[in-house]
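Just one protein chain is left out here, and the rest sit where they should.
In this document, chain identifiers A, B and C correspond to the written order of the chains, with residue numbering beginning at 1 in each.
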Amino acid sequence: MRLHIPIQVRWADLDAYGHVNNAAMLTLLEEARVHGFWADQDKGDDQGPRVFQGGPDSDTFTLIARQEIEYLVPIPHHREPIEVEMWVGKLGGASLDVCYEIFSPAGQSPRELYTRATTVIVLVDSTSMRPRKMNEAERAELEKFIEEPIQFNRR
Amino acid sequence: MRLHIPIQVRWADLDAYGHVNNAAMLTLLEEARVHGFWADQDKGDDQGPRVFQGGPDSDTFTLIARQEIEYLVPIPHHREPIEVEMWVGKLGGASLDVCYEIFSPAGQSPRELYTRATTVIVLVDSTSMRPRKMNEAERAELEKFIEEPIQFNRR
Amino acid sequence: MRLHIPIQVRWADLDAYGHVNNAAMLTLLEEARVHGFWADQDKGDDQGPRVFQGGPDSDTFTLIARQEIEYLVPIPHHREPIEVEMWVGKLGGASLDVCYEIFSPAGQSPRELYTRATTVIVLVDSTSMRPRKMNEAERAELEKFIEEPIQFNRR
Partner (left out) sequence: MRLHIPIQVRWADLDAYGHVNNAAMLTLLEEARVHGFWADQDKGDDQGPRVFQGGPDSDTFTLIARQEIEYLVPIPHHREPIEVEMWVGKLGGASLDVCYEIFSPAGQSPRELYTRATTVIVLVDSTSMRPRKMNEAERAELEKFIEEPIQFNRR
């Protein structure tokens, strides 16, 4: 199962060519993770597992260990949010691979695939500052979102 | 031969944990490329091939096709510029792989390797908007900077 | 009449204290202007005057001449968009003052006023690169949004 997360591109994300800057892409992916995966004090009426808490006060924080991004088509400015499909490509002991495909805004046709990416996330205990095992509840939540990992074209 | 490029980390690059944000890393790599690889009207007394012009008026622009980043150690704020080693990992017909290792500021010991990364860059003709072959002069300049490409740990 | 524009704060907008960075505030205001004031090819079903076109190909571009920002309360991360109220504080010959008040997300109580700001915008002709007079259509559109300008506290 994939999460479908609308993310608003900002004017400030554009480079001197009028396209989303390559570095801004990681900020868009970060936003997708924050909206899809982070628990918070709110009612929690969103879709998504919300297994990780955000912020410096949490007892677990997440460390980015690796990222891979394939830029297929330059992303122009859109008034409407672009659509990020996000899923779990692999579930390790203390880490997970998050996969993304970034598409043109929902409802626009033809639908365009702009970018594909994978982020390897490690769970870290805030006290010991060492990787910690995912617990059963987290694993059960995340397993619902497992799909085939991305096979990147150019290697 | 590797280029050694000092890059200043900004306070604004830090995230809520006090480390360079994962997305800011790509901006640091972009700065390294701008300083190492771009020609300009200046006297050109810098090191580096300076084969590509920057800016929207250039007849060639460079497109980022792929990036891979391995985050080994979180980067704290430094008053002194951190050091980016940059070289060419592979030279294709219309593309090149740029490799980077990001280290602690020059002169600090022990020297720490923070991050390793590769960017695949495609040369695009500004008029036809299609990839264009690297010419002999560009190739000759870039060949001086060829070294072994990075082998990433986690795949 | 004021425009009410929801703007999503990003995780990357936060500084090392967990609040929206002072510099990111101007990016939020820019987003409010883009959503409220810029015409585009879309159906245009939004509220707002949409008098200015965006992008480098437009025959007019807008130059920021001055900005003033008063930070009243630090803005924490919100999952829901914060609300920017935006209006025209003054209409000059070739320029306008845009005023903003940034509030907590719509529907949250008590409602909090975080920030007040004013931006002075000059219309510039893309060909001559000189300020150009606002035309009647633009003026008529913008006049609907005139309200009292902000009186800043500390001077």
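What we mean here is this: contacts are C-beta pairs under 8 Å (C-beta built on N, C-alpha and C of every residue); 3 or more make two chains touch, one makes a residue touch a chain.
As the structure is a computational prediction, the values presented were derived from the model and not from experiment.
When the missing chain is restored to the complex, the residue among A:15, A:112, A:125 or A:138 that touches it is A:15. Of the candidate positions C:22, C:108 or C:135, contact with the hidden chain is made by C:22.
If you put the missing chain back, the residues of subunit C touching it would be 16-17, 22-27, 29-30, 55-56, 61, 63-71, 74, 120, 152, 154. Residue-level contact of subunit A with the missing chain is found at 11-12, 14-18, 21, 23, 56.
Counting over the whole complex, subunit B has residues 8, 10-12, 18, 27, 30-31, 34-35, 40, 42, 46, 54-56, 77, 79 touching the chain that is not drawn.
Keep in mind that, in the parts below, only the chains that are shown with their structure count from here on.
Both copies, subunit A and subunit B, contribute mostly matching positions to the interface they share, with over half of the numbers common to the two.
Between subunit A and subunit C the centroid-to-centroid distance comes to 29 Å (mean Cα coordinates, whole Å).
Centre-to-centre separation of subunit A and subunit B, using mean CA positions: 24 Å.
Shown for subunit A are the residues that touch two or more other chains, namely 27, 30, 55-56.
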